[in-house]
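Presenting subunit A:
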Amino acid sequence: MRHQGIPRVVSKWLIAPILLFALYVQFHGDFGPGGGFQAGVIFAAAVVLYALIFGLQAAKQIVKPRIVETLVALGVLLYAGTGLVSLFLGYNFLDYTALDPDNAPHGQHLGIFLVELGVGITVAAVMIAIFFSFAGRRRLR
Partner candidate 1 sequence: MISVGLFNYWACMILMMIGLYTAIARPNLVKKLIGLSIFQVSVFLLYISMGKVSGGTAPILGEGIDTYSNPLPHVLILTAIVVGIATLSLGLALVVRIGEAYDTIEEDEIIERDVVND
Partner candidate 2 sequence: MSEVHPALILLAGGLLLFCLPTTPRRIVSVILPVFGFLNLLTIADGTLWHITWGGYELTVLRADRLSMLFGYLFHLAAFIGAIYALHLKDRLQIGTGLIYAGSAVGAVFAGDLITLFIFWELLAITSVFLVWARGGERALRSGMRYLVMHISSGLLLLLGAVFYYLNTKSLAFDHIGLDKGHHYLIFLSFGIKCAFPLLHNWLIDAYPESTPVGTVFLSAFTTKAAIYALARGFAGEDLLIYIGTIMTIFPIFYAAIENDMRRVLSYSMINQIGFMVVGIGIGGALGINGAVSHAFNDVIFKGLLFMSMGAVLFSSGRINASDLGGLYKSMPWTCACCIIGAASISAIPLFNAFISKSMVMQGVADSGAVTIWLVLLFASAGVLHHAGVKIPFFSFFAHDAGIRCREAPLNMRIAMTISAILCIVIGSYPPLLYNLLPHPVDYVPYTTTHVVLQLQLVFFAVLAFVALMLTSEIDVSLKTRTQRITVGVLLLIGHHPPELPGVNLDSDWIYRRALPRGIRAVVRTGGLIVDRFFAGAKALIQKLIAAIRAQHNNRGLFGRSWLSQSNVLIAIIFLAIYLIYYF
């Protein structure tokens, strides 16, 4: 699609708002529908769109597969790490009260925020990784 003008232009216009929307969904998860899963997928959709329009190679140059892989791991680590922090602070695993013992709701809020961030990163990275690995394959006869 490299030579199709309209999709190129439209996607250039769209990609940035998509990314922004992903972030909105991610952080608005506290107050309304939303959260890491959805945000991650939306974020990945932006990258997928870019790859569709500008080619897989171009996309891989921007979002390096190696980095994607690392992000998958880091997201999970962020999630589990948040739980471990409360463990080290003497609370049960994933008991976010630990993050702010004086103000339990705030602690919970912070904990869920971090966990959702981890989820968002992982989902986005996984989605991109899945797209990369499928898109790179040759066509069957």
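Regarding candidate selection, all candidates are chains of the complex that A comes from, given by their letters.
One rule holds in what follows: contacts are C-beta pairs under 8 Å (C-beta built on N, C-alpha and C of every residue); 3 or more make two chains touch, one makes a residue touch a chain; residues count from 1.
Just so you know, these numbers come straight off a predicted model, no measurement behind them.
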| item | value |
| --- | --- |
| Complex member in contact with subunit A (any copy), out of 1 or 2 | 1 |
| Contact set on subunit A toward candidate 1 in their complex | 31-33, 37, 130, 133-134, 137-138, 140-141 |
